[in-house]
Every structure is written in structure tokens, then in C-alpha cells.
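Heads up, one of the protein chains got dropped from this complex, but the rest are sitting where they should.
And then chain A:
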Amino acid sequence: MFRTALRNVLAHKARLLMTVLAVMLGVAFVSGTLVFTDTLSQAFRNQSAKSYDDVAVAVSMYPSPEDAAKTPGLSQDVIDRIGKLDGVAAVSGRVDGFAGVPDKDGKLIGVGWSNKGTNFAPGADGKDRSYDFTQGAGPVRDGQIALDKDTALKGGYKVGDTVRVATNGPVKEYTLSGVFTTEDGAVSAGGSLVLFDTSVAQQQYLKPGFYQDATVVAAKGTDADKLLDEVLKIVPEAATAQTGQALADQQAKDIEAGLGALKQVLLGFAGIALFVGVFLIANTFTMLVAQRTKELALMRAVGASRKQITRSVLAEAGVVGLVASVVGYGMGIALAVGLRSGMNAFDLKVPDGPLVLGATPLIAALSVGVLITMLAAWLPGRRAAKIPPVAAMSSVHAAASTKSLVVRNSIGAALTALGAVLIVLGASKGGDDGRMFIAGGAFVTLIGVIVLIPLLSRPVIAVIRPLFVGAFGVSGKLAGLNAVRNPRRTGATASALAIGLTLVTGLSVLGTTVGAALDKMTTEQIRADYLVSMASGEGMNEDALAAIEKTPGATAVSPQLAGWLTLKGKGVSASGVTPGDIEKLIKLNTVKGSLDSLGQGRIAVAEKTATKQGWKVGDTLPVEYVDKKKGKLTVGAVYEDSEFVSPVLIDAEIITAHEQQSYIPQIFVSMDGGASAANEKALAKAMGDNPAVTVMDQKDIRDLFGGQINMLLNIMYGLLAMALIIAILGVVNTLAMSVFERQQEIGMLRAIGLDRRRVKRMVRLEAVVISLFGAVVGIGLGAFLGWAIGETLKSSLPGYALVLPWDRIGVFLVLAGLVGVLAAMWPARSAAKLNMLNAIKAE
């Protein structure tokens, strides 16, 4: 039986082409993902191992706010004492934070989150082990810095040049003392690194005389664990210490976890692509079985059992799956390599490392490919087994199964209805629970629609058909009729496309709706002309606030200082603001009391928190600040909750009085004359033209949200592309089958006067009809799901209103039509090229 299967595969090479391609792409996606993440994780692991190579013990101290009041970090004294321990060869203290360098055009070099600054910590020999200087030397006094090689190159800086360095306050100028190379992770990830003199860095990031980290290098033959014990005795309680080995392991674990999430997302999308491929494979094997009815009946007649027939079809599928998987695995490796160089090209630098080809991706690729193919061929295989031996005797091929679809339709309708009910239920429920319902409902509905789709094909296509007849005459009419001739096949083909479009549309609806809500919220609630923040996403310091307050033309300035208060034993986050100005900058609806009371040292509480805690205007609450100092605060006002401030408002100065370093994520500013180029310039100037500072007007804020949503959507579209490509292959496959089966008809049509052009058009339009059908089903379902998920977000998104992205939906429909035209290119050409006489005589 296996030999027959093998021969069948070889005999139908051309007809199996699309199946092989589909499995190949799916498998390539899976193995590409696995190889890519394996390679990446190995590279990161190597790097972290390397950077902790000769570190015996690493100490860190990031104290909580209250501890920070006592000791903000590791003091010089602690460092010195560690240095005197037995077996310690060297110890260096580190303090780091954000530091950015502009290029020639004044733009920040590197991506915001990986612009790092730290201290140059030379040992007794005047060298810092972590940095190899290629030019000049390390910074040893105020006013000097060193830069990593790539950054110096990008900015065109040479030793001796003046470099402007942006930190969390106004920009300062330094002289470049040297250029170095390093193993530092931030740098190899495409960021930039600025080295300051230790005292400058301490001043900048912590407090003079203190460090955040210390690395200890041991003399040869020293036991790291013993050294760790010694070090632990010296460092403050709030500090943590680990051996270098443990730290490297920890980092490797973190990397693994991070990449694991990425891997799961990618595999999820690969799964969708493979699922879509199932339809194509099932279609192909259904056709192969139908065409071989006589042959299979003959085998039954000469004594093959049903099981043997099914097995022969499955064996055939297995062979196809195996061949496709092997090629797919190869493609996956190429994909992994391409992805990595692609990331480098986009400045998302990943550390170099060899390609890791583990056993798992290979096994996964082969088993996924073979199993999917066999699974998809299982139903056709069972159908093949049901062919009665007597079919061998009949003179004509058994017609395509016209078995009643009643059972199938009932099941489909029931599933669809059940799913829809779940979705609506979930939408009305809202929140996380609601979303769980929707997820379950979406799955059930999708299956229901797939089961039901052959039934849907007739009425939906009947609606499209008149348009086609009107526009394309007889070709359009025949195309429309042909499309519903084999509803199961049309349905399966359209399903593949519908799945992709359901997801694409659902995401688009959601993205557009959320975007519109954010837009509305921004427009309604932000009254300030400008929002000043750091590109790094970090906070600014008080110098920045002071600089902005002094900007000429500034009429109202308020920070949104991140604070923490323990009110009546309950910890709440508080926004430190400028009394009197804040209500001019952000729309705050006072429910009770007056925001003016902030000026008298009172606090304002958001309505929900006030209700929950039972705090009322006039209540005086005991408070504990982060530095453990205690006091009393009176509630002066209650305001409606706002997305832009914390649930408690307080005069910023009260907060800063109790903190070492204030953390200001945002500063709101209104200026004379509103948002204008001149005002923006004035603000930038006040911040010393700091490239790390972004000054956004309202439009910029809206664009920022819009841009983020768009980027997310584009990533999703990109990941769904593979599923869509496979769906397109499915359309090609179906059309090729149709043309093959209808050779005689096409021959007859050609004989009675249908010219080649219109034969082509007929095939093309059939593809367009099928694609549009799939698109309509997918878009409908996607919009429904988008609406449902949107409903669950209603409570957390004020101003939420469903927005259907008609422009995008229109684009999807046009693209679906184009997909049809594209998919039909090859089948249409082969239909037009048919030799009429052979076609008519065939059989």
C-alpha cells in the first residue's frame, strides 16, 4: 500500500505543489521562530556570561524610598572595606542612569531606553577593566566624558571635541577625553554609553560619595562563595550581593523568560498559519480522492479493506508532509538568519553569535508538518474508504459529493449561535471575565462559521453575482455560478482567508476605536499647550522644572511629580502639582471643595478613592511621607477621576521636601499665544536644547498615541501575513483544481466562441468571488469581535465609542479582490491555453 501511496504522490506532483508550499511556509514559520529564539538566547547568554566572566561578586543597592533617606547606596567607605578583604584583587563602584548624546543634527543617538551613562572607575593602574580605550583615556575630572566607539562614530566626535550630554535635566557640555569599546549589554543592543568622572556621575544619578553597584574581582584561587559571605558582612542590609556566576545565571534566566514570551507569540501566529493551511490540504486531498474514485474502487474490488484505503491516503499525506517539512525546516533557518540581520539593519542590535541548530526545532518542524498534513487528509481519507467497490464498474466518475449538508448546517448554526451568545454575554459583562467569555465565544463562532460556510456561500455570492454580471457580462455570470458549484471547496478556501481577515479586522476595529477614545480623551482633558517629558521615559529632575518655570512666555507650569503617601495607613500614589496652575493645564472637575485649597497645603482626592476610603472634604488624615516623617493632611477637594493624574493631588513642594531625588515624568506648560513654533523653541532652549527631552503639543500627543497603535497594528498585520499568504495559495489551489476539472466545459466554451481573454476573466472572477466571500465573512466576524472586546474596555476608557475603520475595511476588500486576481493568474493562463480539441475529447 505504501508503494501505491508513493507512486500517487509522484504522479500528482503538480497538483500537490500548493499543498507542499503551504505546509512548507507553516513549518518554516515554526522552525524559524525556534531557531531564531534559540540563537538569540544563546547569544545573550554568552554575552552575559562574558560580561561577568571575571566578576567574583556583584553587589547592588537600590533601596526603597524610606531606606534611601538613610543610605542612598553603597558608600565609598563600604567599597574601600570590600577592597581590603582577603582575596580581592579589585573592586569598582558603579552608578548609572540616563545619558544621551546628540548627533550633528541635534537628534539623540540610539534608542531612548538604551542611552546609558555611568562612572569611569579606574583601579590602581588607572584603568577600568570594563572598558578598552581605543583613543584617549577615561574621564578623570569634572567636564570630561568618554564615549563608546559606535556613538562617537555616529556623532562624528573626536577626542578633544566638545560634546553636549543630556541627562534628566538641562544639557551640559563636556570635553571628550576618550573613545572605548565594551561588552556592556546596552551598547551591544544598539544604545549609547557615556562615561563620567565618578564624582560627576554620583552627583548626577545618586548622591556624592555613593554607588548603586559594585563589582568585585577576586585574586586567583579565591572561592567566590566564601568571598560573598565576607562581602555580605560589610554591605548594608538593603543591599543585595551575588556571585558573578549566580548573576550570569540569573540574567540568562531573565533572557530566557523574555525570549520565551516572544517565542510564544510567534508560535501562536505560526499556529494560525498552519491552521489556515489545513483547509488547503484538505481541499487537495478531497480532490485527489474524487479523481481517483475508480482506481480506489478497483482496489476495494480486488480486496483492499477500508482501513487500507484510508491508510494509503494518509501515507500519501505523510510523504507530502515530510518532504514539505524538510524544505520548510531549511527555509526556517534562512528565515532565522534573515530576521537577525533584519533586526541589525533596523538598529535593534543583537549580540553576535553562532546559529544554534538544536534538535527541538528539527523535531518540531518535522512532526508539525507531517501531523498537520495527515490530520487534514484524514477526512478525505475516510471518504475515500467509503467508495463502494461497484464504483469501479460505473462508466463515469462519481460526481463530487453532493451529500446533503443538513447535518453539517445544523451543527454549524448551533455552534455559531452558541459562540455569538457567549461573545455578547462577554461584551455585556465587561472586564477580564468578559474577555474570557469572548475568547471562548470567538473560537466557537469561528468553528461554527467554518462549518456553516458552504451554506453561506450561496446567498452571499448570490448578492455579489448581479454586480459581476452587470460589469463583466457572461464571464461574470459563469464565474459567479462556478464559484458555488462545489460549496464545500469554496467554503474551505474562503474559510482560510476569513480566519486571517477576522483577526486583521478585529484588531483594526479595536485599534481604531481605542485610538479614537484616546484622541478624544487627550483633546478633552489636556488644556496645557505643551507636555514636556524625557525621550527615555525616565523622569526629569527639579532643575528641569525650574528651567521651564523660567521660560519666557510660560503662563502656567505644573509638574506631574510622582509621589507616594501613606494616608491613614493606606499607601496611595500622589501627583505633586503646582497649586493654582494645575487646573489651567488639565481639566479637573471638582465634585466638592475647591482645588484652590492645594495652595494652603491641603490635598485633593479623586472621587473613587474618596468614596472607597470614606474620605470627605474637611477630613484631616494622618500621613507618613517616604522619609518616614509623619504629619497631617486635610482633604480640601474631591475631583472626578482623571487619566492624567494620580488619585491624590498635592503641592509638589510638600513631596520634594521629603525626597532625595524627585522624579518628574511629565511637566505641563501653557504659554502666551498657545502652541507655536516660537514657544516650542523657547521651551527647548530653556531645557538647553536637550535632545533627550521631548516637547509635545496636543497634536503631537495624539500622534504619539496614534503612532503607537499604528505600529502595533502593523506588527500584527506583519505576523498575520504568513496566514494570509497561505490562504492565497489556497485560492490558487482551488482555482487550479476547478480549471483542471472543467477542462471539457472550457473547451466547449472556447469552441462556441468564448475568446481566451474572457476565459481568463471567467477564472479570475471566480477567484475574486471566492476571495471577496471570504473577506466579507472575515470582516463581518472581525468587526463583531472588535466590538465585543471594545465593550469590555468601556469602563477603563472614558469617551469610548465604537469606530469602524471604513477606510481600512475598504482597503481589505480591495486587497481581497486583488488577491483573487493574483491567485488566478496561473490557473487562468492555463485555462486559456487549454487545447480545445483535447479538452473536449478528454475522457
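The criterion applied here is as follows: a contact is a pair of C-beta atoms (placed from the backbone, for glycine too) under 8 Å apart; a residue touches a chain by one contact, two chains touch by 3 or more; residues count from 1.
FYI, contacts and distances are computed from a predicted model.
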Per UniProt, the name of the complex member that is left out, chosen from "Sarcosine oxidase subunit gamma", "ABC transporter ATP-binding protein", "Cytochrome b" or "hydrogenase (acceptor)": "ABC transporter ATP-binding protein"
Among A:I387, A:A492, A:A682 or A:L754, the residue in touch with the chain that has been omitted: A:L754
Residue touching the undisplayed chain, where the options are A:R485, A:K612 or A:K699: A:R485
Hidden-chain contact residue, picked from the options A:A89, A:L405, A:L455 or A:I840: A:I840
Those residues of chain A which, in the complete complex, touch the missing chain: 473-474, 477-478, 481-482, 485, 744-745, 747-758, 836-837, 840, 843
